[in-house]
Each structure stands twice: as C-alpha cells, then as structure tokens.
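Sharing a structure here in structure tokens format.
All protein chains of the complex are present and in place, except for one that has been dropped.
Note that the chains take the letters A and B in the order they are written out, and that residue 1 is the start of every chain.
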Amino acid sequence: MTPLIEVRDLHFRYEDGTQALNGVDFTLHPNETVALLGANGSGKTTFVLHLNGVLQGEGSITVCGMPVNKDNLAGVRSKIGMVFQDSDEQLFMPTVLEDVSFGPLNLGLSPEQAVQKAKSALEQAGMAHAAGKAPYHLSAGEKKRVALAGVLAMNPEILVLDEPNTFLDPPAEGNLLHLLKSLPQAKLLITHNIYFAAALANRAVFFEKGKLVADGSVEEIVQRFNWTYDSLPADLRYSAQRRF
Amino acid sequence: MHHVLVDRWSQGSTALHRRDPRAKIVALLAFLIVLATTPPDAAATLVIDAALLLSGILISALPLVNLLIRAATVLPFSLTFGLISWLAGDTWRAVGLIEKSYLSAVAVLLLVGTTPLPLLLNGLESLGAPRLLVLVAQFLYRYLFVISEQAQHMRLAASCRHGGEHAGSRKSRFRAAAGALAVLFARSYRRAEGIHRAMISRAFGGHFSLLFPPTFRASDALFTAAVAAFLIVVRIQ
Partner (left out) sequence: MHIPDNFLSTPVWATLDVVSIPTVALMVRRAGKELEDTRIPLLGVMGAFVFAAQMINFPVGAGTSGHLVGGALLACTLGPSPAALVLTAIIAIQAFVFQDGGVLALGANVFNMAIAGVLAGYLPFRLWGARHRKAAIFAGAFLSVLVSAALALSELLISGVAMPRAIVLISVGLFAVSAAIEGAITISVVQAIENLNPGFVQKPDRAGGRALAAIAAGATILALAGFMIASTAPDGIERLGAQLRLSAKANFRAPMPDYSLVSFDSAWIRRATAGLAGLLLVYGVCLAAGRLIGRHRSA
C-alpha cells in the first residue's frame, strides 16, 4: 500500500535557534490511527505543522503522493485536515455555517456547493442544529465538533488532531471519541491522555527532544517510557496517603 | 456585558429583524440627519420621532425599559454639556442637546438590536465601506468576547494576589497592570498567529470570499422609503 504520509529526515530550527526537530522519519499508512506521545516541547506539534506546509524544514515530506512544497500547498491542504488545540483560534468566522464553509470556498466551490458541503459535515459531526449560531455561544465540546466539521467539509484523507480533548469534560470527551471512531480517515492524534489514545489508536510513536525514538502499540510505548502517573514514587504516595 | 446582551437581542426574527441591513442603515441615517437638523423647540416633531422609535422597539419585541436604560449611557455626557449650556444662558440648546442625543442613542440601539453585527458590517460594506476595514471589524467583534473575558480573569487573578483592588503600593499595582496588559497583548498576538495557522491549513488563498451576498427585496425598499418619507414630512411641518 502506498503510504499516505512519508517523512524522511526532517530537521527544523526555530528563528531563535531552538532545534525543534532533529531528523524525524515517519510513515503513515491508510486506515491507521497513530497516537503521537511525548513531553511538551518534544516536537509533536512542530512536526505536524510541517505536514501541511505551515512550517518548512529540511528533509522530504510526501503527502498522498505529493511532495510538500510551495507549489502543492493547496492540494496538500485539501488532503490533510488539521484540528488545532484552541478551538477559538479555529472558529474565526462570525457564524458556524460560515466557518465550516470557509474551507470548501477556498477550494473553489461555489457558495451553494460550499454550504451543502458544510451542512453535511455539520450533520456528520452532530452539530447541524448550530449552523446559525455564533461560535462564542458554544461549549468547548461543541466548538471542537464544529472545528472538526470545518475540516471534514474539505473531504480530507488524513485527519490530524492536536490535543483534541483539552478543556473537554468526560461526556464531551466520550462524544468526541465516538465521533472520531466513526470517521474513516487515517488519523494522527497528539494527546497526553493515554486512555483516549488507547481507545482510538492502533499505533503510537514517541517523541523525545525532536526525534522520533520509538514506534509500536500504545501499550508498548506507555510501558517502555512509563508514560502514565499510576506509578508514583513510593514515598510520595505514602506522604499523600498520610495527608489524606 | 452590554455587547453580549445586544447580541442576544439581535438574534430575533421579527419583521424588523428580517429587513435587509442596508435598508435599516439608510433608515437610521435618515432619522439621525432629520433629527440633527430639527430645532430643539420643535417639540411636536421630536415627539413624533420618539413615537416612531417606540413603534420600532415594539415591533421588534425588544425589552423597552432595558433598552431605554441602556440608551441612557449618553446622558451623563449630554447632561453635563446641557448644564454648561444652560448656565451660559442657552436653555434651548441645552434641552436640544439632551433630548436629541438621547433619541439618537435609542435609534442606534434599535438598529443593532435588530441586526446581528456581522450582517450590519456586511451591509456597510455593500454601501461602500472599504472591505479591509469591514473584515477587521468582523474579526474584532468575533474576538471581543474572548479577549474581554481574558482581561476580566487577569483582573480577578491580580486582585486576588494583591489582597484586594486597592492593596499594595501604587507603583507595584501600576507595574502589575502594565505587565497584565503586556501578557494580554502577547496572548492576543499568539492567538492571531494561531488563527492564521488555522486559516492557511484550510487552504486560505489570500482573499475572503463572501458566502451570502445580501438580497435587497421590494419590502426593504418600501420600508426605507416609508421611513424616510415619514421623517421628511414630519420635519417639514
């Protein structure tokens, strides 16, 4: 199977000199859902921002057969849909419908077609009732689903979600989980919540200081890097018990 | 907060809400211009103008008392100048100032209470306002709520650490306020960068396209013409 995403030897350095990515190799195959785990600042978000050309580093990136460079940006961005951590930054149009139609309009659809696409995307995300509302009237969970609809309206083949469960209460998280599970696209999921990751992802990679240092199942990665707080140091647990 | 309330009012669907924003803007301008050129001693005209506004408020099912109270924010200013004018012996000007500035405020509130601001801004653009300006205003309005809330939170957090709004030395509170503003600025800047990233990720090509070009119907033309004619007739009497 041709990989959906192929990244070879990606390096990236920020303007202030921080070396954010130190030679990352990565491949995404169709139907995969990959969890990107790692400490804050390890390069996960920086990495995904290269996949649709928001950042340009050194190395090669191919998305759905297209190399990611200045000439292919529109095409690449129609294949990869990105949902960012802060929904308020993503929902910048005055109403939900206008926001979800933003993507299709940019892809060249007529207003009528764009609205059609937007409405069916909202339907898919369970937010059709909110079409006329202004974004600040929505709860965090609703905003996240509208943001997802805005991306689904562009018919992407790959979904990238950067810490989608931030600010979501358990019911909203559950809703989002069900929604994501129902979507056929391949997914990249940045998250600190290993249960969320385990429920959705069939593969995980671990970022450390700008390098991708491990690749396996979610359970393997979590165990290998102790990526959970179940195992508190013994004396800390003891003192916590002592206090309460 | 005021803008939250007005925004809620504008979500209605009465006959007045449904008129094309351009029709309402032109009607407002006609009203304001006629009002501005009405001498303050033309009491009958002013009463009829007020009645026109009242009928508008009733048709659009806006909360009357609340609206009248909110329009009163202009009163401190006009009462002060009215007082000064009156003391200088110019009673009619004083009265005119107060009456007319209040009626103007009610009229504007009626417009924004029946027209969601994004639609109003689109209307202004169709009437000739520069596109860039309208877009900036749209974004401003969109993020007004979010950033105001952030500012409120920062105020609260700061006062918690100061032991109250007036504890701590003046210099330290001044510095703290400046720091808070700087952080708010930086967060706003970062937010703008985030919005930019979200825009280009959805294939933004450099120009915003209009989704719903507004449609001006016969009923809108009729509305504007009726209001304008009424105002002019009343004024000339």
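We take it that a residue touches a chain if its C-beta (ideal position, glycine included) is under 8 Å from a C-beta of that chain, and two chains touch if they have at least 3 such contacts.
Remember, it's a predicted structure, so these values are computed and weren't measured experimentally.
Judged over the whole assembly, touch between the missing chain and the shown ones holds for B. The missing chain, though absent from the display, is touched by one residue of B:17, B:100 or B:202; that residue is B:100.
When the full complex is taken into account, the listed residue touching the unshown chain is B:140, out of B:15, B:140 or B:226.
Residues of chain B in contact with the chain left out of this view: 2-3, 6, 28-29, 32-33, 35-40, 70-71, 73-74, 77-78, 81, 84-85, 87-90, 93, 96-97, 100-101, 104-105, 108-109, 111-112, 117, 120, 130, 132-133, 135-144, 146-148, 150-152, 154-155, 165-166, 170, 173-175, 177-186, 188-189, 191-193, 195-196, 199-200, 204, 206-208.
Keep this in mind: only the chains that are shown with their structure count from here on.
The mean-CA centres of chain A and chain B are about 39 angstrom from one another, to the nearest whole unit. Per the touch definition, chain A reaches chain B in the complex via residues 49, 52, 54, 73-74, 77-78, 80-82, 84, 86, 88-90, 92-95, 97-98, 101-103, 105-107, 111, 114-115, 134-136, 150-151, 154. Only residues 7, 116-118, 138-139, 141-143, 145-146, 191, 194-195, 197-205, 209-213 of chain B touch chain A when the two sit together in their complex.
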